[in-house]
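Every protein chain except one is present and positioned as in the full complex.
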Amino acid sequence: MNFGFTDDQQAIKRTAREFLKERYPAATVRRLAEEERGFTEEQWQEVAELGWPGVIVPEDSDGLGLGTVELVVIAEEMGYALAPTPWFSTTAATLMLVAAGTEAQRERWLGALARGEARGTLAVWDEHAGWAPDHSELEPDADGKLTATKIAVPDAGSADFLIISGADGRHWLIEASDSGVRISPEEAIDPTRKLFRVELSRAAAEPLQGAGEAIARAYATVVTMLAAENVGVGQRAMEMAVTYAKDRAQFDRPIGSYQAVSHRCAQMLLEVEGSRSLCYWAAWALDHEPDTGPRAGSMAKAYAGDAGFRVTASALQVHGGIGFTYEHDLHFFLKRAHANAHAFGDSRWHRDRVADLAGL
Amino acid sequence: MNFGFTDDQQAIKRTAREFLKERYPAATVRRLAEEERGFTEEQWQEVAELGWPGVIVPEDSDGLGLGTVELVVIAEEMGYALAPTPWFSTTAATLMLVAAGTEAQRERWLGALARGEARGTLAVWDEHAGWAPDHSELEPDADGKLTATKIAVPDAGSADFLIISGADGRHWLIEASDSGVRISPEEAIDPTRKLFRVELSRAAAEPLQGAGEAIARAYATVVTMLAAENVGVGQRAMEMAVTYAKDRAQFDRPIGSYQAVSHRCAQMLLEVEGSRSLCYWAAWALDHEPDTGPRAGSMAKAYAGDAGFRVTASALQVHGGIGFTYEHDLHFFLKRAHANAHAFGDSRWHRDRVADLAGL
Amino acid sequence: MDLTLSPAEEAFRDELRGWLEANHPGREPAGDDAAFEFRRVWQRKLHDAGWAGLSWPEEYGGRGATLVEQAIFNEEMVRARTPSVANVLGLAMGGPTVIAHGTEEQRKRFLPAILSAEEIWCQGFSEPGAGSDLASLKTRAVRDGDEWVVTGQKVWTTFAHHAKWCMMVARTDPEAAKHKGLTYFLMDMEQDAVQVRPLRQITGESEFNELFIEEARVPKENIVGREGEGWAVAITTLMHERATLAFGLQVSVQIALRELIETAGNARGLNGAVASEDPVIRQRLAQLLIESEVLRLNAYRGLSAIMRGGVPGPEGSLGKWHWSEVNQSLTELAMEIAGPRAMLSASDGNWSYRFLRARANSIEGGTTEILKNIVAERVLGLPRMR
Partner (left out) sequence: MDLTLSPAEEAFRDELRGWLEANHPGREPAGDDAAFEFRRVWQRKLHDAGWAGLSWPEEYGGRGATLVEQAIFNEEMVRARTPSVANVLGLAMGGPTVIAHGTEEQRKRFLPAILSAEEIWCQGFSEPGAGSDLASLKTRAVRDGDEWVVTGQKVWTTFAHHAKWCMMVARTDPEAAKHKGLTYFLMDMEQDAVQVRPLRQITGESEFNELFIEEARVPKENIVGREGEGWAVAITTLMHERATLAFGLQVSVQIALRELIETAGNARGLNGAVASEDPVIRQRLAQLLIESEVLRLNAYRGLSAIMRGGVPGPEGSLGKWHWSEVNQSLTELAMEIAGPRAMLSASDGNWSYRFLRARANSIEGGTTEILKNIVAERVLGLPRMR
């Protein structure tokens, strides 16, 4: 019984921190944020060389065959660096294939994914459905083709295939190159993760197989990754706020010596650490305690969704006016925390799930 | 358009403040809190001499023929002094009779009420129904007799009659002396307002008449009075906290010079003043704008219910350990604020009503 | 207590309501310049009809309106959902400051052009190093004959790129104690020595500016109040900001909330049901209805207090602070109602923009921390924070 990381996990964390710090300094993040695609092929290849796209791909498909804890370690660092990369979206698609792909789909894609030769993404929101991430009303045509519009699909513009959710928990794989697929950029609040509108017009769709439970666990893993990103985002925003509070003086003393500021920072720590505990637990449970996993994942997402936004907004308040300028980096963190809070089910929705799963 | 009180209203307020301060010092409140009945006949006679039981009784029934604003002025001061008196409960019953009493009921009771010769109360909660104050399931027997148990009925032990609510918004008047009525004290959190259990066993019941709308307005007036009490309670608790924060020193300076304390006190002011604005507006609307009245009353009750508890709890935190002792007076205010928040619909219920009445 | 309108007030309201029905300018066009021009035209139209500077004395082009009429005016503007005017700061802060502390010449010179929106005003108080601690400002002004020469840097100057006049505080006596050596100037923005650099905000737009002032010239007749007494004049400006704007702010919340309720009535919420029928959303909308009512009522109670007592007091700080919290909650709820569209900038009703913009509410015009200090010290009489 030990919350500490193994040596291997520590090594991944250290590598991630150093690599991302080196390759994604604030200026780079800012530049990528202003571009439409948000990353370069070279940057993706570097990520692939670290093996990250294959973390949860089995070793016999060229992956690392690791688990959710390792995903969460990387996701937290991704949030800390706010690195714009399609690693999250492609990992989400990979999780779906590992959980519920047909033999042929796994054969076709997993190795390529692990080697960084292909990318995927996960499209859940119908244009006109409610906000629940599992509430798609999409039905295939009689011949299995799909016609629909999905919104806010991350990194779809650079993906080779899309996993599409539909009514009754069904999912399909569609290749981006299909003539029935039209992908166009949407203006996202968070410019460090590119969102796209995906219009399908009788697109060829291969159904996934796999049981509902495996898919549920894959979704729980996806939201745990987002929660972990918010841990990193919150940690970084808190560090920025603490540093600013030490440096900035008003009325002849550092603002961090005022309780209005220092207690605010203490509250940030409370929420960041709480988020972190839940994420690590959820990750571990998803790997080792299948019954607990989905509940833990929803707990982590609900808490870290709220906390990420509150911590970054609070950090902005500590910074005062300067934090409200585009020139300062803080707003990128606030926007990511906000977007993550609303992606794949907001806190309200995940609390409802926690209540369901706790038998309430 | 003027939020200021008229000269008459100012005079009532001044009299109330002085009379209650004189007659209900902390030691008296504390003594009455520990008695079962909670007030003496002499004390009631003093209140009656001021005309307060007759504030909303028409002048031709020996009342003052005044309105809700005057009730609220008195209720606020009652809360400020935390005077244990059955004025609230008897006024609640009086409001019901004025709104919906039959000619005979009004004839029989209103004059006596106004002169302080009789007291009534209002019993709403069935023992086994839900918590909504309008959710009684009580039905009369075929011959009109009532058999039921009502809980948490204020001052029933010293009332001459009870107004009993039932299913479908019906109400009855029952005399306390009826052989089918059994009244026993309940242990209340707030010892400055005595609560009773009322068991009816085929008690003779006279139905009230009057339209649903008049009754709804009477209830809105009752909850506005409770809200006004919480304004006075909150004001007093805030004053206690501010005084303590000025006097108490820790780490060689008054604790009120720490933002953790001073900002807490500022928050109290925000909530007390907000409650006060809503109460005055609701009172005015109940007298002058019938369409707005019930919505305003529910707004005042919801806000002042929450605020009263938060302000008194916050004042306790400012006081630290000493505020948690029975010897200190603060807890009586906290308990009243809490009880008022839950009486006649809690904040949740009143917010639901606000939503309904706003057409949501 | 009498919250009804007098016959005169009713007549005023009916007149205004009729005028607004006939003269409503429609929706603001997109684009900063187009919108600003639209607001200028709208203000001129209001002014021509005698609706601008309503409460100013008639001799200065106002209407000498009562505070209640001013309130009715604001209420009717909400009801009609009118756009903003161009010279917000001139009307709400500049004019009242000149009326209170200016000379007769200054009043004659400046007030008419404020009303007509011919001359737009901006405010140069904050500096990079002097935010909440305003009196630590470093911009200097040195006497040179009949002029003062001003050098320094200002930030958060709204409308600077449209402004003719900047109400500005600068240090004229570097030897004096912090609050003593300051003087209040009206600086002409149309000189090369004043450079305006737009400050891009997290919303992407540039509503605010930085001013770089390099030996700008201000004639001595443009000092408001006396040399070295700028702090007191600045406080008047800030009080008017918090009091007058607070009334406008509660009105803007009423509008926004009405729009949000409409949005919620059309949005499909959790599991596809209508968002405004969701019990959890309903609770929060109801709470916002209540809080926005508190803002409105407190503003009116403030008016009643001013009617009895004279000048706006520190209680105005309460309204500004409370408004910022309500507006932040409101926009956060809007994001919740937007569901996955909360991630997109182009949400219906511009909610994503408003959500980001609201983060500044608790900073601009006095941070919440400073406002709480003011309430604690000046309203509750608690000891000064050390």
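Labels for the chains are A, B and C, by order of writing; each one numbers its residues from 1.
Here, contacts are C-beta pairs under 8 Å (C-beta built on N, C-alpha and C of every residue); 3 or more make two chains touch, one makes a residue touch a chain.
Computed from a predicted structure; not experimentally measured.
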Q | Where the missing chain makes contact, among the chains that are shown | A | A, B, C
Q.
Touch as defined at the start, partner being the missing chain; which of A:Ala156, A:Ala302, A:Ala315 or A:Ala337 qualifies?
A. A:Ala302
**Q.** Residue touching the undisplayed chain, where the options are A:Val47, A:Ala83, A:Leu278 or A:Ala341
**A.** A:Leu278
Q: Kindly state which of the options B:Ala118, B:Val261 or B:Ala300 is in contact with the chain not pictured.
A: B:Val261
(Q) For the chain not shown, which residue from B:Asp62, B:Glu77, B:Asp190 or B:Glu271 touches it across the whole complex? (A) B:Asp190
Q) Which parts of chain C are in contact with the chain that was left out? A) 278-280, 283, 386
Q: Tell me where the left-out chain touches chain A, residue by residue.
A: 1-6, 9, 69, 242, 245-246, 253-254, 256-259, 261-263, 265-267, 269-270, 273-274, 277-278, 280-281, 283-285, 288, 296, 299, 302-303, 348, 351-352, 354-355, 358, 360
**Q.** Residues belonging to chain B that touch the chain removed from view
**A.** 124-125, 128-133, 135, 151-152, 186-190, 195, 250-251, 258, 260-261, 313, 316-317, 320-327, 331, 334-335, 338-339, 341-343, 346, 348-349, 352
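Following the convention adopted for this analysis, only the chains that are shown with their structure count from here on.
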Q. What whole-number Å value describes the gap between the mean CA coordinates of chain A and chain B?
A. 52
Q: Enumerate the residues of chain B that touch no fewer than two other chains.
A: 258-259, 263
Q.
Touching at least two other chains at once: which residues of chain C meet that condition?
A. 369, 372, 385
